[in-house]
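Data block below; observations after.
With one protein chain removed, the remaining protein chains of the complex are shown where they sit.
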Amino acid sequence: MTNIADSNQAHSKTHWREYFGFSTDHKVIGVQYLVTSFIFFLIGGLLAMIVRAELLTPQLDVVNRSLYNGLFTMHGTIMIFLWIFPANLGLANYLVPLMIGARDMAFPKLNAIAFWQIPIVGILLLLSFFLPSGTAQAGWWSYPPVSIQNPSGHLINGEFVWLLAIAISGVSSIMGGVNFVTTIIQMRAPGMTYFKMPVYVWTIFSAQLLQLFCLPALTGAAIMLLFDLSFGTDFFSPFKNGDPIIYQHLFWFYSHPAVYVMALPAFGVFSEVIPAFARKPLFGYKVVAVSSFIIAIVGTFVWAHHMFASATPNWMRIFFMASTMLVAVPTGVKVFAWVATLWKGKLHLDTPMLFCLGGIVMFLFAGITGVMMASAPFDIHVNNTYFVVGHFHYVVFGTVTMAIYGGIYFWFPKITGRMYIESWGKIHFWLTFLGANLNFFPMHPVGLQGMLRRVSSYDPQYTGWNIVASLGAFLLGMSTLPFVANIISSWLRGHKVGNNPWLASGLEWTVSSPPPVENFAEIPIVTREPYDYGEQISRVNSDLHSI
Amino acid sequence: MQQPSRSTNNSHQEAHQDHLPLGFLIFLLSESIVFVSFFVTYAILRLKSPHWFPDGVTGLDVSKAALNTAILIFSSVIIHFAESALKAGKVITFRRLWLFTVALGIIFLFGQALEWKDMPFGINAGPVGATFYLLTGFHGLHVLAGVILLLIMYIRSLAPGNYEAGHSGVSAASLFWHFVDIIWIILFLLLYIW
Partner (left out) sequence: MKLFNIILLALFVIVIIIASNYLGQQAYNWLPTPAALEAQPVGDLFSFLVTLGSLVFLGVLGMLLYSIVSFRAAKGDKSDAQPIKGNLTLEIVWTVIPLILVIWITSYSYNIYQKMNILGNLPIVHLHNPLEESAYAAENPQASETIEVTARQWSWSFYYPSSNITSSQLHLPLNQRVKLLLKSEDVIHGFFVPNFRIKQDIVPNRTIELRLTANRIGKYQLEDSQFSGTYFSLMKADVYVDSLDTYSKWLTQAKNQKPTLETNLAAAEHKRYITDPAHFHWPTVVPAN
């Protein structure tokens, strides 16, 4: 066994070229996902900057109407399918095998194939800007009949390319789902029972189950939409006895759980970072773990709250109002648990902690506006206004993106073997927190006043708040600069770290930074509880190879 | 921190687990949801429609489809015996029954193509055409994929010692075949019997 022990050096044995190729190592794939998704985040952000530049003034003066519609469509599509989903997958890919004491995922080759579909999806979507008919222009929901009007008459049009991209993204996601669920069920180290797994693994488990059993509804809807668009079928043609509302049901049956696919891993990150920086166990671990599943299950039955103003009958509005209200309960339980973890802790406000605290505050606000919109009579007023846009940006940016940043900072030393620069991290946090609130808070009052979403021009009465929002957006754009500079320079020349710079619990911290290629010299036998802070254990940050 | 404790025999416990059975099952369950979305669309469209079939058409040809259904169900029985044969170590029997399943699958596909040729309405004939061709077409694609998968497994079976490490590939392919059969039974009941 001495060979393996000797080969565990503190620096990675993975050559940099592997990151640009077809590697089956989950750690390499994880980094590939993270870097690729961040590039698309910047692109999607750029599209948002143009949108916000247009909305700085009430009238149309930056782009033309069809380009504007293409911009917000692509912004939403890119942010969801090419930033949040793959970024979450990047962290999960890197961490899950390490956290459960495995050497890799169950299907390493499938893992790589799933990753390489992501750049293809991105290239397809970006290339569609150059089609003569332009991009898809019907929003990321792509509701028929408007999404399939195809004024150009071309077979290969923006909507067609969009549907193709969504289909490929779906295949990639299902591959990921199969991989994660199999891995978590079958590859936990001896002694790692379900109730010894970190909450992060629980959240990935439930999120991936949602992908597996809800995404295919979107696949079905997209196939039928493609047929209506390109082959003259009438699934959703209202004048030929088709029904566009069926599309909405199928779309939202997936796309509501999709927000839990996005949010659950963020909750997982909070659940790992807060205990580490409070030096306290996660309060109510078992309940927080199980609540991930409860959120997933209840969240599968709330979808029609996106359709309160659609052609939905009474009983449907009432039912989905009740179910949507219900999902607030297990979600609230998590928030209370995080706050209780802070209580009487020994708090260290390092960058990962700041991002998670900021994320929790913004999620608290988002959750409350969410419960408001669960109330059907109120939602009928704010449906399709900026109030909704404000709400969901507090979730996808204020909660999930903040969590991803927090997670990147937290596990950066593990992934790279080097520490980032803490002061720049703090600057990044404050610029982001300020920018996000300036950008997304004003959307609530302006939505209440009646400003609709997806508009390229608006009534002058909404100007003031829109200026604030646009300035906030530009600040948010700038806020990515200290992050990029920090990550790049620290990755190249940051201070080297040992295996556990944060003195955190979790199997990933027992191996070197970065971990050896095979993760563990020997598969550990797990005996301790998770989050065993305060248990008088000597937790060592060493420069030696893993124990 | 989960302090790993060492055991010198640990490395021997790292026998490679076969993840294919669980992974493939999960994949099939997920894939069924696509069909469920098609079935639900079909059901809602049919329930809401005052005149489902075009003028002059009273219904689908149940008898031909019933024959095809019988062929597919029979093929599932055959593949089950094929798998049992392999489990009992009778590789020659397994191969014969496996090829028989392939043949039945191809006959099914021919039957489906013949039905399409003689259909009184096309894919553009409103929701009835759209749902019929999408469902039978999508299902047919899965039968074709199954036939190809079975043929690949057959070619592999010719290699000596192919099953020393177990036969999860054959089990997976067989499971796929049963899945294709179950989907067809639901489709038959919904489209032809209703």
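Letters A and B mark the chains in the order given here, with residues in each chain numbered from 1 onward.
Keep this in mind: a residue touches a chain if its C-beta (ideal position, glycine included) is under 8 Å from a C-beta of that chain, and two chains touch if they have at least 3 such contacts.
Remember, it's a predicted structure, so these values are computed and weren't measured experimentally.
Visitor: Just to verify: which one of A:Val35, A:Ile156, A:Ile185 or A:Ala309 makes contact with the chain not shown?
Guide: Per the contact definition at the top, the residue touching the missing chain is A:Ala309.
Visitor: So one chain is hidden, and I want to know which residue out of A:Ile245, A:Ala258 or A:Ile415 touches that hidden chain in the complete assembly.
Guide: A:Ile245
Visitor: Looking at A:Ile100, A:Ala376, A:Ala403 or A:Ile421, which residue reaches the missing chain?
Guide: Among A:Ile100, A:Ala376, A:Ala403 or A:Ile421, only A:Ala376 touches the chain that is not shown.
Visitor: Of the residues A:Leu326, A:Leu434, A:Leu475 or A:Val517, which one touches the chain left out of the display?
Guide: Going through A:Leu326, A:Leu434, A:Leu475 or A:Val517 one by one, A:Leu326 is the residue touching the chain not shown.
Visitor: By the contact definition given up top, give the residues of subunit A that touch the hidden chain.
Guide: Residues 60, 64-67, 69-70, 132-134, 137-139, 143, 145-146, 149, 151-152, 158, 238-239, 244-245, 278-281, 283-287, 309-315, 317-318, 321-322, 325-326, 328-329, 332-333, 335-336, 339-340, 342-349, 357, 360-361, 364-365, 368-369, 371-372, 374-378, 380-381, 383-385, 445, 448-450, 452-459, 503, 532-535 of subunit A touch the chain absent from view.
As a working rule, only the chains that are shown with their structure count from here on.
Visitor: Which residues of subunit A touch subunit B in their complex?
Guide: For subunit A paired with subunit B, touching residues are 1, 101, 103, 106-107, 174, 177-179, 181-183, 185-187, 189-190, 192, 196, 212-217, 219-221, 223-224, 227-228, 231-235, 240-243, 246, 250, 253, 500, 504-507, 509-510, 520, 522-528, 530, 532, 537, 539, 547.
Visitor: What does subunit B use to touch subunit A in their complex?
Guide: 1-8, 10-11, 13-14, 17, 19, 22-23, 26-27, 29-38, 40-41, 44-45, 48-49, 123-124, 126-127, 129-131, 134, 138
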